[in-house]
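Omission of a single protein chain aside, the complex is shown with its protein chains in their original locations.
We call the chains A and B, going by the order they appear; numbering starts again at 1 in every chain.
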Amino acid sequence: MSDARRPEFPDLRGPVTLALLGVLLPALMFAGLFAGAIPLEIETVVNSLLGRDGPRQDFIVLQSRLPRALLAALAGGALALSGALIQALMRNPLASPKIVGINSGAAFAVLVTAFYIPALPHSLLPVPAALGGLMAGALVWWCAQRGDIDPRQLTLVGLAVGLTLDAGVDALLVANTGPESSAPLIWLTGSLWGRGWTHLASVAPVLLTLATAALILAFRLDLQALGPRRAAGLGVRVGLERTLALLAAVILASVAVSVVGVLGFVGLMAPHVATRLVGGRHRIMLPTAALFGAVLTVGADTLGRAIRPPLEISAGILTALMGAAFFIWLLIAEDRRI
Amino acid sequence: MIDLENAVAGYKSFRLAPTTLTFAEGRFSALIGPNGCGKSTLLRMISRQLAPLSGAVRIGGRAAAGLSQKDLARRIALLPQENIAPAGISVADLAGYGRAPHQSLLGIASDTDRAHVARALHRMDLAHLAQAPVASLSGGQRQRAFLAMLLAQDTPAMLFDEPTNWLDIQHQVQVLTLIRSLAAEGRTCVAVLHDIAQAARYADHLVVMKDGAIVAQGAPAEVVTAELVAEVYEIAVEIHPDPVSGTPVPYPCRPRSGALAAAG
Partner (left out) sequence: MTDLTFSRTGRPPRIRLSRGGMRWAVLTCVLAAGALASLLTGGRDDVGLAQLAGLFAGEAASTAEQTMRDIRLPRTLAAAGLGINLGVAGLLLQAVTRNPLASPAILGINQGAALGIVLGLTVPALAVAPGWLLASVFGLAAACLTFAIAGLFSGRIDSMRLILGGVAVGAIGFSAVRLGYTLEDDIAREVVRWTVGDIADLRIDAALRLLAFALPGLGLAYLMAHRLNLMAMGHAASNGLGFDPRATLVQGTVLAALLTGVSISVAGPIAFVGLVAPHIARWLCGADHRRLLPVVVLIGATLTIWADALSKLLPQAEEAPVGIVVAMLGAPWLLVSVLRRSGTAHV
């Protein structure tokens, strides 16, 4: 090591931010256990959690709100990771799972199922949603493949596929306005209403595995960011790694959307917020984005239930409002700092 | 050492002629020629960014085609003309990426890695800017940061595509001197340069290209002649020795007619 160097302040932004978010998340999840159509006391909640004697509301706390909070965190984190992966691959800051057509594919599949296969119980809607998202993502990938997965190409193809599917969704909505359209509509805005342990169990393994893989391999995204030529020069098999990353992004988002509906804004904003908070190295940025996405979604779900019970405002609405407001604040603060 | 044997590469619109060439170890070879003559294409073929359409490229005696991407990256490194600087990272981070071929998939830096990075930053005069964001650097400083990344990659063969772009004279000389010292360490160094005089002064071996083919190669004193410059660059020059190093320097002749003549 060179001798004449001043001791530098290590960059503590990353660890500090992660720590703060790491504390905020469980706190919000805990708060989520009180809020809802029937507001509960702390004592009641704690009794139910720990199995103690005294006033309890086991069903509400353990069967309804706890899995819901966990699911919100997981879905929010998955969407944020998906967004970060897609933005890194496409090198376009406007990119998001929406851009790869996932949200649109899932929405289209759900609506088709809801309107034309009414026999399917609503609890099974995640299946066509996941399939729709995956198929849209696969279609985008296949179309872009012909041009060597160039980021610009991928972006444009994703946009075209997404918009076509969106038009399909609009057409279905207009053609089928009626009482049975309200449930899918609510689902479309992104909501955790009625989600329980079965939902969590069906998506947790996939999401946790992929999320772990993405976090461990975060460094590869740093190399991708140098551009395909330089990355190849550093030993990266660009085509292969990009395909795998895209696949992971599509699956993470599709599965998350299949269970909580469209929370598109999370995937778009979380990576931006994370970069502005902790910098661009993906080893720190990815976990920050995931935690931010989780915090945003849990917070939105909790707030949506707490504002005006028994009315429940969809999490999707609030994630967009809160995420956008926070992001605007960041943009302006950055302005003032310089 | 890099060997080309009847290697042909190119795009739909442009193709190199079959090339047989050797770049020896311990030598600084410079590729010169007019714009569009194929210098960068040749570099890309050597570094396997462009697959040869026929013929063979061998690096250190082994066929380049048979090497895995990572093995290739441990033997040969290329600094492209245009470098994309990712957002939100520091100079030390960027230099650290150069160690990727020597690391596992996870990219965990060992002490050796850190030592290489520190040496690279020091050699490129960037030690004091190690924690600075790459986005805040000037064009010249950024070029040096990418050079530091290349140095950290520490390969036996190093290729440079116009490395002196964006640099002021002090840093141009530093880079060219750096490449010479890298060659003196036993590495195979190949650089595309656009300045004939600089190429003649710092390189041991010149390769002159035109329209995708090699027109001449050899020691600068033999290669840089008025006839060659006239044939390749289509401009009349006189060759005079550099007052400091004695290497040939082309000076454009006074034009005989036209607007340029009036300007002198």
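Heads up, the rule we're going with is that contacts are C-beta pairs under 8 Å (C-beta built on N, C-alpha and C of every residue); 3 or more make two chains touch, one makes a residue touch a chain.
Note that the structure is predicted; figures quoted are calculated from it, not measured.
Novice: Of A:A167, A:A201 or A:I216, which residue touches the hidden chain?
Specialist: If we include the chain that is not displayed, A:A167 is the one touching it.
Novice: With the full complex in mind, choose from A:A19, A:A175, A:A201 or A:L240 the residue touching the hidden chain.
Specialist: Final answer for the missing-chain contact: A:A175.
Novice: List the residues of chain A that touch the chain left out of this view.
Specialist: So the residues of chain A touching the missing chain come out as 92-94, 99, 143-144, 146-148, 150, 152-153, 155-157, 159-161, 163-164, 166-168, 170-171, 173-175, 177, 185, 189, 265, 268-269, 272, 311, 313-314, 316-318, 320-321, 323-325, 327-328, 331-332, 335, 338.
Note that in this section only the chains that are shown with their structure count from here on.
Novice: How many angstrom lie between the centres of chain A and chain B, each centre taken as the mean Cα position?
Specialist: Roughly 44 Å separates the two chain centres.
Novice: In the complex of these two chains, what residues of chain A are touching chain B?
Specialist: Residues 1-2, 5, 8, 11, 216-217, 219-220, 222-223, 225-227, 229-230, 232-237, 275, 279-281, 283, 285 of chain A touch chain B in their complex.
Novice: Okay, in this complex, where on chain B does chain A touch?
Specialist: Of all residues in chain B, those touching chain A are 47, 49, 69-74, 77-78, 80, 83-84, 86-90, 93, 97-98, 100-101, 105-107, 114-115, 118, 122, 127-128, 130-131, 153.
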